[in-house]
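Since the structure comes first, as structure tokens, the remarks are kept for the end.
Missing here: one protein chain of the complex. Every other protein chain is in place.
Going in written order, the chains are labelled A, B and C, and every chain counts its residues from 1.
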């Protein structure tokens, strides 16, 4: 697996966490992306965390403008993009300064030393050049004149200084490939494909990339390079790719529609960090109808219209847009139409921190509508799991004729990992309540098993009927002001959602089943919790874990499961929303562990928290 | 108190529940209103429940088109409009049929027998004329040819048949005045004022009214009339009037603004049953600025703008409109501006039952926003209490620089009772955090007592600053993406709302303080719960009651209070929203008592529920 | 794929009336729209199930209940969004939106504009009674200035919106106006709307007998309507008046009324209507014409052909697995050996 051309000492490693950081304009996302797909293609597991600056371009060279791409790659146990950095590639002082808090003690910093000039140092907010102070004393610092080296390599290419400067990311990439013994072919090919129609840029980037590699080979950086160990247990036969959570969600919708044999309709409006879901589907217009609506209200409204017409309908958004959909979600509840509402949660309230992640829309998903308005809520636990979670959301929507809120978040949506691409026939067939028989048809009769009403899509002969937001008479669906009927319908709507519990598999417990503590999680915390528990179990600390996909209704076995443990710990990237919900439902006290910093948990934080619990300390 | 002109036997009564019911076009609301204000003016306590048909005019004569006005009047303990009817005035078969379920056994029904013709009987959905069956066997039925009698009285007036028919409500009113020995002067005066500019209509209505009185005096109805007993304890010196909840809310806003020395701004959009709040303020434009906005979003947006400019700002709506305000409420949370959001709850979800009442927006008020977004929630417990509750909402908003949701409901908003009109100087002075001193000013510093930020109204020299929905740096209010700062601000926003507990008086317990059961209530259930407890206590059943005004934060003594009782019963016109909240907060189990029929609880339902509890039955 | 009239199915107006009795007030203009709407449907050669009548909230928005087709009484102001989603997903349907002046122009103004500009093959009938009927009489965006309503006790202060001006500015390809009382014109206009390929907007001047009675009587009463309105005819001058003795002329951009000898020669500056001129300025000018200075135009203001939005929506399906694999997938065998997938495995050479 190690290409022949490298002849330095090679150290085998399990996993490495590296972050490429530079100015917004420095092309770090590209570098990270290439590094990651190459690693994945070499058989490594990968998990990534792109970290954009705030929404708008900050002046070059400032902390606000730093863009980073973190990737954890390796051959075992890559659940997360990593807690802290083994390696940092810093293209300028601001990138260095912004990432100091994330460095492991003793980490390696590869600096673009050419950027460490007085003006940049100052812009980054340093009072003195960190290369001249003891600021970096605890780290291994490798200084590389990336700009000069790139210039040298490109000398004859006849590009402007600015254009040359733009190539330095490929130099950094080449150097990193050398350092980690990455396979260069895929990237070489990619460069050709990407820049093929601009020959001068193509050549410049190729040269810069080669120069980076050569810089390493020439021994100018270090003697020792790294390579990931060969995989002990292969991933299994199949087709694989790297996938982000948002792309997985979009594909999940495509897959669900196909497996339900329905057309797919998405009504959406751009919003960070959910926009990609819409954009991915827009790129695949042969497979679906996508409306970029005038706002989020129109987005869901159009989806409800499509659902009335017999489509698998969805709308995708994030916090502020989710709030705007409130009224229309209620119409979907009342008309009992199938609908998938994807909320890629971000840090709130209000505009909040649009590029940062959070799990704080759970209670809104559960209760954020006027009246008694129950619906189903499911969550995704990793980028690739977004695919499965989306199919599950669609399955519930179609089987129970209900809107379903799918909660993902910015961390999942933007993060990526390796995904085994399923064959379509591996995926579940989704059943619908589409009806065509006019015999005895009434729009609000109920299927006894699911309590779902029949789905008479517009266009079906003989099933003409009217629906709307006013209370309906049980059975006929006519408007009814009867008090008793309102009670009955309120109860039926709730009972239907409760019925979903019949489909929920027993909650899977991992780790030490006899432990005193159960760590419960939901959504994007799965990776870190699993990693923490794995670590602790290895270290002999008894702790168990369980992760929830279904948040409404909750798994029917959850109460009993929780009662089996002395204490339940619940880490959430909010102020304790699921904990509150579980207390309200089950009257069981829960140990909350909350963090509202717009950042995912780190596994070590969870580990430390578990270790500190009296039930564990003994 | 009994006018001289009546000479029949008079039976003294404590309280009477009567309902005037007829077709939408029959003027029943007017009749009920006159009857009520006259009764109030005679010293009776009154409580009313107008009950409109569904939003739109139904064909005349059908059940759907019945409009009713129920009033309970009397000299003691009028907490509610009454559980069931002592008297029903029914203008047509549909009005009779629709109200059968509400009649007490042995109740008196005064029928407009002229309307009991085959067509009307059929339209009402009767298969046979109820006057010819034994359908009414358990009631005292008084048949009055109201149309004919009115025609006779108006014989010479030269009005069209239709116009004459329109006067029959005044005939019914006159007859009722005779039956209950009501003072006629006020209504005579009112008729002159109302119809003074249409002399023929004026005369017709006057004649119809007198004819109704005379019909009674002539002994054509019954021998015995009724009068309410003289009051034992007078109401106390003061100015009184009858007031509806919505009017009281509007007045509460006017009063709060005056006592805070601020201009008042209301941004609103019409919606049943909240429209009146806007309309009452629009009638008083010398005292406030009211914008009928293009929608509910613009309604709250304009209010937030006014708050930025230093006004006491409010927005009023009901369920669907409340849902639409979700996103903007979050902006108010983030910018920490004072704002009163009135939600006159109605039966949901979606369009639901627009003219029916419910308490089902509580969880939405508490949690229905993306992100961690705490705000204060208060509720009103009776029509006149809307005035005080509104002032309390404004007080909290101004003192803690926060949006406050005020929950009333359709029952409170449309219902009315006697209100002692306060003098302005009896009302609390509301303090604000308005600042003018540029010395050391920063928009997000905090008052240590309240954690409120300073309120620098636009226009104040030297305090120019920028606010918005992005996360703010603690103190400076600048945009901040710092993780630690986000956590700090999240905590501060929550802590500020918690601070409000310092202002909450100890929860008042009434009834038997040593009872095993505490009946907790919130919002509009106060009247019925108090009545039920009063009854039971009198009957020797030990039960205590407490009613919550503050729903977020909850009273600090509530947990301890609840723990003092064997069992806490919580009646709610929803599926158990406060119960869920209390369980989640306090891990205390609660006996729920829920009703989701679009109707208020009746006191007897609550009484029966309490009696059925094992803790009471022993 | 778009609405293809199948054949004459022998459906009559009655077949399009549902069993629910309309719950509008006696005398309400809504009855008239219902009548002519259900009169238009049978002419379209489509079976009942192919119709969807979508509405928001308001008296006017109750219409779907009374039409025996598919119907959706959605939420206030948002009918156009639901209609758009339905139409894009199901271009085979005939989708009709029933809306009010508050529903379409107050809370729903934005969806109105955006639907119109996209030009899907959806028909919109706006019941303009210049009032909020259902909520019992508040001012709407079309309420006349100075008008006293429940929410404007001192008279309305908002300059009213002209629905047709908005529609035309938003790019309406079909825009028309008709009074509820004018059955013949309503039939004609609805027919043209039905036949139009693209979004068709029809404003109905509608009487709310309860909360705004007579607001259009100066335009609808027999005695005066010939003098206060002018029927637009394509390529013809705007001649009106009981005796056809007045004509609209144009001076610069100022329309004016001049005396006209019936049958006599046209003044040189006579305004000649043209429904299909591409630039919408003429239609806009007509939409600005108001009583009492000018006669109020009724009939079709604008009817042009443009790309129909739903024509863009035609997913064909295909090989999803290819999509899922994207361009960077690889194959692993059971032993963990990795190879690239298909085309990507091409040799890396360009230099």
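Worth pointing out:
Throughout what follows, a contact is a pair of C-beta atoms (placed from the backbone, for glycine too) under 8 Å apart; a residue touches a chain by one contact, two chains touch by 3 or more.
Not measured: the values here are computed from a predicted model.
Considering the complete complex, the chain that is not shown touches A, B, C.
Of C:97, C:166, C:275 or C:320, it is C:166 that touches the chain left out of the display. Here one chain is not drawn; of C:148, C:312 or C:337, the residue touching it is C:312. The chain not shown here is touched by just one of A:283, A:476, A:502 or A:563, and that residue is A:283. Only one of the listed residues, B:23, B:51, B:165 or B:203, touches the absent chain: B:203. Screening C:48, C:118, C:225 or C:303 for touch with the missing chain picks out C:118. Among B:10, B:434 or B:470, only B:470 touches the chain left out of the display. Contacts to the hidden chain, counted on subunit A, fall at residues 55-60, 64, 269-272, 275, 278-279, 282-283, 285, 292, 294-296, 320, 350-351.
Listed by residue number, the positions of subunit C touching the unshown chain are 106-110, 113-114, 117-119, 141, 157-162, 165-166, 168-171, 252-255, 272, 274, 277, 279-282, 284-285, 288, 306-307, 309, 312. Although one chain is not displayed, subunit B still touches it through residues 37, 40-43, 185-186, 188-189, 192, 196, 202-203, 206, 230-231, 234-242, 251, 254-255, 258, 263-265, 267, 284-289, 291, 293-295, 297-298, 300-311, 313, 327-328, 331, 335, 421-424, 458-470, 478-479.
We adopt the following convention: only the chains that are shown with their structure count from here on.
For the interfaces B-C and A-C, the C-beta contact count is higher for A-C.
With centres taken as mean Cα positions, subunit B sits 47 Å from subunit A. Residue positions of subunit B touching 2 or more other chains, listed in rising order: 64, 320, 350-351.
Listed for subunit C are residues 57, 73, 75, each touching two or more other chains.
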